[in-house]
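A single protein chain has been omitted; all remaining protein chains appear in their positions.
Take a look at subunit A:
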Amino acid sequence: MIELRGLTKRYGEKLAVDDLTFTVRPGVVTGFLGPNGAGKSTTMRMLLGLDSPTAGDVRIDGKHYDHLQEPLNHIGALLEAKSVHGGRSAYNHLLCLAQSNGIPDRRVDEVLEMVGLSAVARKRPKGFSLGMGQRLGIAGALLGDPQVLMFDEPVNGLDPEGIHWIRTLMLHLAREGRTIFVSSHLMSEMALTAEHLVVIGQGKLMADTSMAQFIRENSRTYVRVRSPEAERMREVFLAEGYQPVQGEDGALEIETVENGQAAARIGELAAREGLVLHELSTQRASLEEAFMRLTAETVEYHAHAENGAAPASPVPGANVPPGEGPAGPGHTPGVGPAPGAGPAPGTGWGEGWDDPQKGKGR
């Protein structure tokens, strides 16, 4: 259980983290998503008591980090980019951490075994690959068998096998009832592991919602039609009240909120009008796009706000109630549930989100 209340960090003029309030709950993987420079690492450092907040408060299991007497038993953290002395062997690195928290030495061998580094326990991390370095960091996080685990960009730069391993591990740890808080700038990664989602952009909370909810609200569904008679097709659609948008290869894209019936209706319309169609398909935009739209809109909002155009695109402030979600109606055109439309081939990064093999990797 991690609780943030109005957490703020200011570096000079720049507001790195702006009034963050949310709770990371046990039993699920909570994804902490934001573009590079959104303030994820700063937030995590404040959480660990490494940076002191300008304002606000963050507590682990109700306590400030520096009041934890044996912190590794409460929270394990994988910090950014190997926070390890390259010249100290993996075993000794873990040993000194264990000793500082009164954790028995044998636990070091256990975690080394757990992350598959037993064979290189006596080697210096200087020569470790990125993946081995991440494993060592995770071993350190697991050392105290903590209730809360925090991973900062755990899959950055890993090969598919390593990504798969970390994903499986996180899901497994969450199932044991632990609180898992994992940051990433890749929506696709989150879609595969996280059940809950916290999105920040420019230090501000943009969304705090369940993954399913986010997907429901942000998967943009549209029908793609292509015809040799492009101009006539456009007129036909406009006459019917559709709002076609020019797509690639002379295709038209029509946003839809319907459950897969839009394609049928458009097909019927084309037949009635005697239009030759070369393509008619339902497409779903990737979650990655949805995420980019969400974070990009804050920036836009700031620009529009001064012109008084704010009501047109209400931006989710901090603490969005789950029912309404980050992108309410009117926020993103055409957003809505569309389970009937299966992910089209090559839709994008987040396409595998509802794959039954969730967590199995690609």
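Methods note: a contact is a pair of C-beta atoms (placed from the backbone, for glycine too) under 8 Å apart; a residue touches a chain by one contact, two chains touch by 3 or more; residues count from 1.
We adopt the following convention: contacts and distances are computed from a predicted model.
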Legend entry - Name of the absent chain as recorded in UniProt (options "ATP synthase gamma chain", "ABC transporter permease subunit", "Ferredoxin" or "ATPase"): "ABC transporter permease subunit"
Inset, instruction - Among A:Ala38, A:Leu72, A:Val223 or A:Ala290, choose the residue that contacts the chain missing from this document, as touch is defined above. - result: A:Leu72
Legend entry - Sole residue of A:Trp165, A:Phe214 or A:Phe291 that reaches the chain not shown, by the stated touch rule: A:Trp165
Inset, instruction - Identify the residues of subunit A touching the omitted chain, counting contacts across the whole complex. - result: 1, 3, 23, 25-28, 45, 48-52, 65-66, 68-74, 77, 79-89, 92-93, 95-97, 99-104, 107, 113-116, 140, 144-147, 164-165, 168-169, 171-172, 175-179, 195-196, 208, 210, 319, 321-322, 359-360
